[in-house]
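One structure is given here, and the rest of the page talks about it.
A single protein chain has been removed from this complex, and every other one stays in its place.
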Amino acid sequence: MAQINLLQAVNSALDTAMDTDDRVICLGEDIGKFGGVFRATSDLQDKYGKARCFNTPITEQGIVGFSIGLAAQGSVAVAEIQFADYIFPAFDQIVNEAAKFRYRSGDQFNCGGLTIRAPYGGGISGGLYHSQSPEAHFCHTPGLKVVIPSTAYQAKGLLLAAIRDPDPVIFFEPKAIYRAEVGEVPETDYVLPLGVAEVVTQGSDITLVGWGAQMHQLHRASNMAAKDGISCEVIDLRTLLPWDVDTVAQSVGKTGRLIISHEAPRTGGFAGEVSATIQERCFLSLEAPIMRITGMDTPFPLVFEKEYMPDYLKVYEAIKASVNF
Amino acid sequence: MAQINLLQAVNSALDTAMDTDDRVICLGEDIGKFGGVFRATSDLQDKYGKARCFNTPITEQGIVGFSIGLAAQGSVAVAEIQFADYIFPAFDQIVNEAAKFRYRSGDQFNCGGLTIRAPYGGGISGGLYHSQSPEAHFCHTPGLKVVIPSTAYQAKGLLLAAIRDPDPVIFFEPKAIYRAEVGEVPETDYVLPLGVAEVVTQGSDITLVGWGAQMHQLHRASNMAAKDGISCEVIDLRTLLPWDVDTVAQSVGKTGRLIISHEAPRTGGFAGEVSATIQERCFLSLEAPIMRITGMDTPFPLVFEKEYMPDYLKVYEAIKASVNF
Amino acid sequence: MAKFDRTIGTLRFTEATDLSIPTLSILDSEGKLRKDAQAPAIDKETALKIYRDMTYIRVLDERMLAAQRQGRLSFYLTCTGEEAAVVGSIAGFADRDMVMAQYREQAALRYRGFTSEQFMNQMLSNDLDLGKGRQMPVHYGSRELNYMTISSTLATQIPQAAGYAYGQKLSGNDACTVCYFGDGAASEGDFHAGLNMAAVLNCPVVFVVRNNGYAISTPISEQFAGDGIAPRGVGYGIKTIRVDGNDILAVYAASVAARKLAIDGSAPVMIETMSYRLGAHSTSDDPTSYRNAEEEQLWAEKDPISRMRKWLLGKGWWSDQQEHQLKDNYKKEILDALKSQEKRPTPSLNDLISDVYQTPPQHLQQQYAELQQHIDKYPDHYLANPAKANGTYLSASVQLP
Partner (left out) sequence: MAKFDRTIGTLRFTEATDLSIPTLSILDSEGKLRKDAQAPAIDKETALKIYRDMTYIRVLDERMLAAQRQGRLSFYLTCTGEEAAVVGSIAGFADRDMVMAQYREQAALRYRGFTSEQFMNQMLSNDLDLGKGRQMPVHYGSRELNYMTISSTLATQIPQAAGYAYGQKLSGNDACTVCYFGDGAASEGDFHAGLNMAAVLNCPVVFVVRNNGYAISTPISEQFAGDGIAPRGVGYGIKTIRVDGNDILAVYAASVAARKLAIDGSAPVMIETMSYRLGAHSTSDDPTSYRNAEEEQLWAEKDPISRMRKWLLGKGWWSDQQEHQLKDNYKKEILDALKSQEKRPTPSLNDLISDVYQTPPQHLQQQYAELQQHIDKYPDHYLANPAKANGTYLSASVQLP
């Protein structure tokens, strides 16, 4: 096993997917010879040819529409959207088409072979249009699956699972930790299950739930809290739709406290869904209000990015507030 | 004051807006001579001319983009999207552009003159693409306001407020009750405040929160519950973004119980946001879990529309469950 | 690819009139071959199949309009006036070619073999509907007949068709995709995305643009300012032809040629069929408020079916007697099918949640269990023959879709 970073793990997953299945096709803006602006598709065109790994014109609605058609025909389409901020022109194709394709046809047709990859999130001084976390928009769309890895190991296993999953999957990659996040990743083929959360740290006093780059803030906050004698159970959701309610509910049943954290703005963010559901399931176990530590209800800022972000200090303060409630 | 229906109230608001301000322009698919497929813009082209009320080509992204430009220039653009189901091609223009226009320019430019009207919701045997309630997608977008009337009186007062509001507003109209909902509506000019909920029925045992066509299900359920001796406080949110947390929190502080209901699918729906927020604000007052009575997590169905819908019977059962918790 | 190497020293703007795209016309209004025309090779069997299917759809459309008025179905939408544009084009393709249509192309589905019962099952949302009762009437689809299920959202099928065709090319199965859409749909961003991608990625797809003068109430003069849709194809580097959409031979000839170009050349082709929507947009529409009777009359006189009949009669391939019998048979077949299929039950309640995903996830199963419990409490309130309810539910002025 080699030590590689999250970006290399994505590349390895794509390589494995293309190698093990001729029907896998990668497409997107600048992903061909250039290997993508982040280099996630490096070498794939050389290895598998221009027919299976190619540049598209700059049209996100076209990329997704085209990929739906490919998938409906029997190919396995892995489309890259250059930044998650640019996924919105494809919103109709994703929400009205991909998500409803199987249902509306009575299962005569499906586009389950579709996976849409997009780097998401802040922390790179990207301002309004290179920083957004749009996951909640897609989590309100039955028919889609939404997956976000937080480590290199997860990235490869979850991306392979997403590509091979029989339903369309949106796969958001935490670009801020593309290189910083390094770990042991098998060179061999493996998948991690979709729809299953990972309890990363066991604990007894409070449950912390997050996904993607935000996991690192949770770990850091959890370590700080440990020094205060507070034991945090840290859960990485990994799949947001459908999400693993049981694992979170079981944990909160034990700890009685819950903090959910994400970078996206608070109002309408996915933390609200987790909070509402867990409140329904664990009402009698709750010893303090479920808290949300999130981005603020503004567009993503530039100079005040650090202040906007739901960092470990904000999580740490919330842990203390919850425990002292 | 005349008895008119909700659709006529919308028409009256548009008429008043165009009459009182030359800068108001109505545009959209089939809204000109034809007066729109629902007739919301009837007679406006005759009255105000083709320059101020006109058909556009069929391109929702174009309609919204064009309207943003109009508003930035100083016009007051009232764009119709023929069905809320068809707002998604305009998602990027709404979420990345309209919502962020003022912020990104440091308030040098704004498109506050923009209002987007769209008929939404089920109950008309419209199936997947003539029934959706996409409000939650927009409520996760700082910079927008989201408004939904439930009566003819509200429709006129809120639409006039939306058109004159200094921020871009998405105005969803409950098409299932366009004609059924009739009430006294002043012919004169008036506005209702945005961001303020209406306590429609005072009650003491449980709070019911909803908006749009769903209010009628809540009223009916509330009447049924009254016969069982349960006193419901019914709140019409009217504006979803920004929503009136204080009014709901105050009510729940009193009743200790809350049900939120909407037609859109449960997961990621706006009820989650209301639940999470009220749980934070009213934790110690809650006597039962906050419940959500919503559409199911499927695309909008056709033959099983009735089963899918969060109707008064489902709300009534939830009221009993909450009170007996 | 463009070379951009022709320079000029004087300032001149290029205008729409600099590219004049003529309309291919083979049969004149009397059903006679134009003198200068080259008629396509077409055998009697194909010609008669085309004619029968055009006629079938005319009869189906008339019957279903009436049935909708009687409240037997919630919604309907005719192909009337455009039968030659649709049947003439589909006849140029092979059965293995995928069809991705808009919603007004039931005639193509019939050409592929869709039965009267199958039409009824979909429109009545009964238990045999291939779409499991989930979509409004006329949203057909058939995997068996390579006819992609219709989506109400305009133009979304255009980039999808490009992708589907790309997949066909990679599979090497000597097939292409034929993608239909209207003059109105051609204004959507997806049109641009799909045509440009098809061209630059060499996808074997034939785009058939049905220019029928209107998009609901909006005349083409308010839809675009150029010379129709055809010049756009040229702009994308797509081989493009405009045809008289009421001339069955012109449409057929163009389609046969287009398919060959698409498959042999691995490239998209565009056909613009010039025709007219003789009926209302749908049963929710009344065109009298936005267009005049003279215009309608003018086009009614160009009726593509009677024009083809004259040609067939001229060739001695058809007789008035056959005509009467054919129509009577179709009327009976269609009415019988309506009567029998409307007695069928609705799909199973489980189809409310199946197919959202390949396997229903836990939360959906739970919601379903809760629903069943709830229905058990109010058995009379739910599951009450919703197919019937459809017939009365829609308000007459609601435009669907």
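As written, the chains take the letters A, B and C, and residue 1 is the first residue of each chain.
Criterion: a contact is a pair of C-beta atoms (placed from the backbone, for glycine too) under 8 Å apart; a residue touches a chain by one contact, two chains touch by 3 or more.
Just so we're clear, the structure is a prediction, and the values are computed from it rather than from any experiment.
K.L.:
Touched by the hidden chain, which of the shown chains?
P.N.:
So, spelled out: the chain left out of view touches A, B, C.
K.L.:
Identify the residue among C:Tyr76, C:Tyr147, C:Phe191 or C:Tyr290 that touches the chain left out of the display.
P.N.:
C:Phe191
K.L.:
Pick out which of B:Gly36, B:Gly122, B:Gly143 or B:Gly268 touches the chain that's been left out of the picture.
P.N.:
Among B:Gly36, B:Gly122, B:Gly143 or B:Gly268, only B:Gly143 touches the chain that is not shown.
K.L.:
In the full complex, which bits of subunit C touch the chain not displayed? Write them out.
P.N.:
For subunit C, the residues touching the absent chain are 1-2, 4-16, 18-26, 34-38, 40, 187-193, 196, 199-200, 220-228, 230-242, 244, 253-254, 257-258, 261, 269, 274.
K.L.:
Just the residue numbers, please: which parts of subunit B touch the chain that's not shown?
P.N.:
Within subunit B, the residues that touch the unshown chain are 25, 51-52, 54, 56-57, 59, 61-62, 64-75, 77, 89, 92-93, 96-97, 100, 102-110, 112, 142-143, 145, 166-167, 195, 242, 245-246.
K.L.:
Which residues does subunit A use to touch the chain missing from this display?
P.N.:
So the residues of subunit A touching the unseen chain are 29-30, 32-34, 37-39, 54-55, 57-62, 82, 85-86, 88-89, 123-130, 175, 178-179, 266-267, 296-299, 301-308, 313-314, 317.
The definition used in the following text is that only the chains that are shown with their structure count from here on.
K.L.:
By mean C-alpha position, what chain is farthest away from subunit A?
P.N.:
The most distant chain relative to subunit A turns out to be C.
K.L.:
With chain centres taken as the means of their Cα atoms, state the distance from subunit A to subunit B in Å.
P.N.:
That gives a centre separation of 30 Å.
K.L.:
Using the average of all C-alpha atoms in each chain as its centre, how far is it in Å between subunit A and subunit C?
P.N.:
Averaging C-alpha atoms per chain gives centres 39 Å apart.
K.L.:
State, to the nearest whole Å, the distance from the C-alpha centre of subunit B to the C-alpha centre of subunit C.
P.N.:
35
K.L.:
Residues of subunit A touching 2+ other chains?
P.N.:
In subunit A, 61, 89, 92, 96, 100, 103-104, 142-143, 242 touch at least two other chains.
K.L.:
Could you tell me which residues belong to subunit C and also touch two or more other chains?
P.N.:
Expected reply: 134-135, 139, 151, 153, 189-190, 351, 356, 363-364.
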